[in-house]
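Omission of a single protein chain aside, the complex is shown with its protein chains in their original locations.
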Amino acid sequence: MWPGEPGHTPNPTFDLFRTDCHTQHETSKGNCVVEPILEVKQITKQFPGVLALDHVDLELIPGEVHALVGENGAGKSTLIKIIAGQYQATSGTLVMNGKTVQFDNPLQSQSAGISVINQEFNLIPQLSIAENIFLGREPRLKTGLVDWKKMNARSAELLAELGLSLSPRLRVEYLSVGDLQLVEVAKALSRDFRVMIMDEPTAALNSAEVERLFSIIDSLRQRGVVVLYVSHRLSEIFRIADRVTVLRDGRRVDTRAVQGLTENDIITMMLGRELADYVVEKGADPEGRPALSVRDLTVPPTLRGASLDLHYGEVLGIAGLIGSGRSELMRALFGIQSPSGGEIAIDGKPTVIRNAMQALREGIFMLPEDRKLEGIFPDLDVIDNLVIKRPRYDESALARFFLALSAERSKYQEIRDKLSIKAHSRTQLVSTLSGGNQQKVLLGRALVSQARILLLNEPSRGVDVGTKVEIHELIRQMAQEHRAVIVSSSDVPELVKVSDRCIVMSAGHVAAVLEGSQITEDNILACAVAHKKLEG
Amino acid sequence: MTAITDASALHEAQPRGPLYWIQRILTQYTIQCLLLVVVIGLSLTNDNFRQEANILSVLRQASFAGIGAAGMTLLIINGAFDLSVAGLLGLCGVVLAQVLPDINVLPTVLLTVVLGTALGVANGLVVTKIKIPAFIATLGMMYVYLAIGFIITDGQVVPVTNKAFRNIGTGDFLGLPIPFVIMVVTYVVLYGIMQYTTYGRFIRAVGSSENASFVGGIPVDRVKIFAFALVGLCTGLAAVALTGYLSSAQPIMAEGYELRVIAAAVVGGTSLKGGSGTLFGTFTGAMFFTVINNALNLFNVGAYWQYVAVGMIIITALGIEALRHRFGGVFRGT
Partner (left out) sequence: METQIASPAAPPRDKPLPFILRFFQVFESLGVLVMLLVLFGVMAAIKPVYLNVNNLNNIVITGSIIAVTGLGMTIAVAMGDLDLSVGSNQALTACIAADLLTRTSMPLTIGATLLIGLMIGVVNGMIISRLKVPAFVATLGMMSVLRGAALLYTDGQSILIMGYDDFAALNTSKVLGLPMPFIIALVTLLVFYVLLRHTPFGRHVCAIGGNENAARATGLRIGLTRVIVFGLVGMAAALSGIMLSAQLLFVDGTLGKGLELQAIAVTVLGGTSLAGGGGNLPGTLLGALLIAAINSALNILKVPPFYQYLALGLLLILALTLDTARRAVIKRVVSGGVR
């Protein structure tokens, strides 16, 4: 049984931490006068040209789960990295248990009792789970050699605590994303710590794994540990956090008890203004011949036969947890992952799509899931990034070999104005744009490509709230211009906002097709999870 | 952090006094400034250096590595290396020396360049189709080319007696050494490819992010093979010039060539991570090395020291480059 499940009795084995305050639950609601474990005092971080943090204060009290929220670029990551010793503050102090401390490197922070679960996995694929958990702190024999027995046994215990039935000797490269995240948690738990920092820990977890993580957090809270929890998902914050600190533009807006707050309150603090309501027009009814018709598309091992029809003028949402086959479906439709079976027809014509080049020629465009990894060319300037694959199929091979610079420039100006991309010159490096503007450049590529079928993965991931609204309007507009659009997203409210119809994927199949008023967050989540249970 | 790298925004914000421009020229054209300082220094201290004959000889010497370095720059921008160029050049050299007595000069030159390009394509195919890391695959290919060269010549030096051909290496055109003219033309053509052609842009794109190129529908393998082919082409040209200059060919005629061309590119500021670099920088880099070697000769420093000098310059150049990145803020004046 896992601590935190209903009917749980405190697990003596997990009693690792001396608790200073026996009434954690009251304290965590913000009205206890316990000494904070960690105080961040007037921390400022100056990067060349950018003030990332501006005199930020933060107090972490034993036994609380403290959420840290803010838009991208608000300074959350920088703050965490300073606490973790990965960055050094320009000015300001960190006070741990009443004593001023300075962390020049991650090791010093760790030995002071701070444990960090980073957003990106810090695991070594070629080493075993046990070696990863104890990396840098390997138990040793008297001879100085690694004590494998002890290391594997302890790792096994930790994995069992987390409900993972994996051998500690298994190499990490064989693990799924969810397992990797839990190994990260095990690594963090294996240390002696008073402060645990979690940066977007649920990004890669399915709902069962999220529940397990939440019960771990719960039990940590009961042991008097502080959890600093960073997340974009406000619902999670309401679920587990006691207090929340909001950052905006490198400054602390406020720290408040979560109880009594609403999502709107937090969004207002993050934005510095009220979130304006906006109305999107939902497109026409899907009628006539489908633009794209997919039957029993299979990509082993995750996608096990998916069928769908996509019509011009509509936005088809695709929901599904990680591992539901959602991203494999998109990649197979774009030809960059090869299906083992199934049929794809474009405008009623059966087509085999072998690679991205061919997909583009067929009029299909895909916005990649991971902007940094698969989207932008960081060393190229904005205009090159935008027009990199301008379609010129009607020109001769010789003409295509040379660039048409003036045509590119006018195209750039057109798209920049249409999407209001904020770049001060077309020769600015794309890597110097903000995340939202980079995303707009990638969406601009969709317009440049003149594709009729758009496959958009996570169109607003990692962009600020304002840009998100613009992107949603753009997606609706692209559908109104008679394109066929698929939006695949893990952001359920986004799907509710933009889709005319919404497919819910689960365990490699299409679990449900929701239309019109059926498209609600509850329905989508229910379909995604319920089917999963049936599948076992 | 998205915001830290916003260097151009910083420049925009700075007041543009003379100090700013000096700083900017020094950071952007470091190697060019360095070359200028060295040349001026040598001209003032050494009478022999500033003789016209010596200057022309430097230009000629610089061309042999310089021509190959042009192609290598594009390949490094593309994110790969070719360590086989020494073997490739040797093989091209012995083949051309073997066929020269039987056919005319022009067909020989064409044949050599085509052969170089073909060998470059072969390198590209090994790298892209078998998916072996470029530098190790080409290290293997170097020995393959070397061995084929030895097998063709049976280990003998092949003399070149054709006067017209030797003129390519030793003659002048409009008062400039012919190899130097070839080098300048090569740089101009490759510059044109990088600036005005689709494949030039693709070369940079693939070097910047191979994943994004794959997803973006860029024919990644073809672009890489194209870049390797350019290296082969340039090396073939260098083989023509060098064989003409030496009046003979043997498989090991270009020992250490890969080191010199990579050095020219790297000292010229081409990033080993791919995605960025300039041909102008490489051009200057090739000049720089030759000037240093020339100076060592003029001051009667032994030939063995040149090995040491080349190695030290590479390490120093890369070290300075890395330090400049690390302390970027200082150099940018923030």
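Think of it as A and B in the order they're written, each chain with its own count starting at 1.
Criterion: a contact is a pair of C-beta atoms (placed from the backbone, for glycine too) under 8 Å apart; a residue touches a chain by one contact, two chains touch by 3 or more.
Small disclaimer: the values here were computed from a predicted structure and weren't measured.
Trainee: For a quick check of understanding: of A:34, A:101, A:127 or A:257, which residue touches the chain that isn't displayed?
Mentor: Checking the options A:34, A:101, A:127 or A:257, the one contacting the hidden chain is A:127.
Trainee: Kindly state which of the options B:99, B:181, B:298 or B:318 is in contact with the chain not pictured.
Mentor: Residue touching the chain left out of view: B:318.
Trainee: Quick one: which of B:34, B:99, B:139 or B:157 touches the chain that's been left out?
Mentor: B:139
Trainee: For the chain not shown, which residue from A:168, A:290, A:462 or A:508 touches it across the whole complex?
Mentor: Within the whole complex, the residue contacting the unshown chain is A:168.
Trainee: Considering the whole complex, not just the chains shown, which residues of chain B touch the missing one?
Mentor: 126, 130-133, 135-137, 139-144, 146-148, 150-151, 154-155, 256, 259, 262-263, 266, 272, 302, 304-315, 318-319, 322-323, 325-326
Trainee: Can you name the residues of chain A that touch the chain not displayed here?
Mentor: 11, 13-14, 16, 86, 105-107, 110, 118, 120-127, 131, 135-140, 144-146, 154, 156-161, 165-168, 170, 173-176, 189-193, 300-301
By our rule, only the chains that are shown with their structure count from here on.
Trainee: I'd like to verify one number: the distance from the centre of chain A to the centre of chain B, where each centre is the average of its C-alpha atoms, in whole angstrom.
Mentor: That gives a centre separation of 43 Å.
Trainee: Please give the residue numbers of chain A that touch chain B in the complex, ascending.
Mentor: Touch list, chain A to chain B: 47-50, 52, 72-73, 77-78, 334, 336, 355-357, 359-360, 366, 368, 373-380, 384, 388-389, 400-403, 405, 424-425, 428-429, 431-435, 438, 445.
Trainee: Which of the residues in chain B come into contact with chain A in the complex?
Mentor: Touch residues, chain B against chain A: 1-10, 12-13, 196-202, 204-205, 207-209, 211-219, 274-276, 328-329, 332, 334.
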